[in-house]
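All protein chains but one are shown in place.
Labels for the chains are A and B, by order of writing; each one numbers its residues from 1.
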Amino acid sequence: MEMTNNEYDKLTKKMSPDTKLYKTLPKAFFIGGLICCLGQALFNLYTFWGLNEQNARSVTSITLVFFSALLTGLKLYDKIAKHGGAGTLVPITGFANSVVAPALEFKTEGFILGTAAKMFVIAGPVIVYGIITSVLYGIILYLVQLGG
Amino acid sequence: MATLIKDGTISMNTCPSVSAFAAAVGKMEGEGPLANCFDYIADDVTLGESSWEKSESKLQQIAFSTALSKGNFSEKNIDVLFAGDLLNQCVSSSYGARDTEIPFLGLFGACSTMAESLGLASVFVDSGAAVNAAAVTSSHFCSAERQFRLPVNYGGQRTPTAQWTATAAGCAVVSPHGNAPYVRAFTIGKIKDMGITDANNMGAAMAAAAYDTISRHLCNTNQSIDNFDLILTGDLGKVGRDILMELFKKDNVDISEKHKDCGIMLFDPKKQDVHAGGSGCGCSASVLCSYILGEIRQGKLNKVLFAATGALMSPTIVQQGESIPGISHAVELSSC
Partner (left out) sequence: METFMEYFRAFVIGGGLCLIGQLLIDLTKLTPARILVIYVMAGVVLGGCGVYEPLVKFAGAGATVPLTGFGYALAEGVKKAVAEDGLLGAFTGGFTAGAAGLTAAVTFGLIVARCFKRGDKLS
């Protein structure tokens, strides 16, 4: 076969079907939007019960994480996510699923080296780079304060 | 006495018989188009075991013991066992065989392992190194998923080129005498790396290897596509099949009429959501050791070239940015 890697790559691209954007995009939009509406409803409920805005937001996060963990345990979250795509990935429920799924999966290797060690195998980078960015932001803020 | 023709192709002088074969599959495979051909369908894919690795071992044991009983063999009759799977250090195979007293050789050829093990078993029997040799391979969706991709219950979307690891195992016993199918030749694959880095497009990574092995086998044995009823690739899936057709088209050879792919045959693409098709050692093993060998035994197929294909990668090296090498081994089977 006389073919360079470049030509082969072109052939591969030609033969590989693309994702059907007209299907994935509306589903991601709709399911993501619904999860946010659920968040809004919870937030309204908690403020109605007298929580301040900050705490209501925190309790909303906790509740959404709980729902996501439960649905992951019931093997439903991945079924929704098959359709939802980024709609179930981007909300905090997706973050929770990425923690709970390995926790459940790797329990066969024990609760220390399996569940606990693998818990942040997907979500770890999110925390690392989220925190690092916030630390940098804090240092800049501090320096600006010093200067001002 | 098996002899080298040239360039990796070995011809069998006594043409040993695939005297017994069996396939065991999971629930989803058991709902596919080949459902009636399998010897065992597991409704519970855990098979009562506490981990996916053990479930896979169990599935391999079932395929092995079913093949033995179908051929009226006992474990003592098997002189060597060639076994392989997808997991690190081939644990499904070694743990599947740890309760036996059979001399054991573990193999890794990714999804090409069925052809690798069947070819080696035939060479051993043809050369007299073994009287009866068994070849068994397996894969399990969940054990492969947790090792190569993500936790089973992680919510992710698969790309259209992704393939679905089959929960399946197949076993073939090769003997000096017996009924059809007979093994006539074996071509050892060469590693072909065309620079594919997308681990979700294994068909593309393997198609070049399949092309190389099939055309080399035809050339070394002085045969053409017309000599065969069927060219059966392992698990190229839809994308890999299309690329293979194109590669042959460049040589002005049309294999589309003669070609089938185990990855496409195992599942129903309309009803079962497997994207480009099935994959895994068990995919080609279960299709071969049920439907295909059965058709050859009944004389419905006379000459088949079985070219299983494998993507020889690990998650570690793919994360390091390396491309995925493919391999394909071919076994020529005939009904007389």
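Everything below uses one rule, namely that contacts are C-beta pairs under 8 Å (C-beta built on N, C-alpha and C of every residue); 3 or more make two chains touch, one makes a residue touch a chain.
The model shown is predicted, which means the values in this text are computed figures rather than measured ones.
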* Residue touching the undisplayed chain, where the options are A:Met3, A:Leu51, A:Ile92 or A:Ala117 -> A:Ile92
* Which residue numbers on subunit B touch the omitted chain? -> 26-28, 45-46, 52, 141-142, 145, 152-153, 156-157, 167, 198
* Which subunit A residues would touch the chain omitted from the figure, given the whole complex? -> 18-19, 21, 24-25, 28-44, 57-62, 64-66, 69-70, 72-75, 78, 85-87, 89-96, 98-100, 103-105, 107-108, 111, 115-116, 119, 122-123, 125-127, 129-131, 133-135, 137-142, 145
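We take it that only the chains that are shown with their structure count from here on.
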* How many angstrom lie between the CA centroids of subunit A and subunit B, rounded to a whole number? -> 37
* Structure fact -> Residue set of subunit A touching subunit B in the complex reads 1, 3, 5, 8-9, 11-12, 15-20, 24, 72, 75, 77-78, 80-82, 84-85, 88-89, 94, 97-98, 100-102, 104-106, 108, 122
* Structure fact -> Per the touch rule, the subunit B residues reaching subunit A in their complex are 50-52, 146, 150-157, 159-161, 194-196, 201, 204, 208, 211-212, 215, 239, 242-243, 246-247, 250, 273
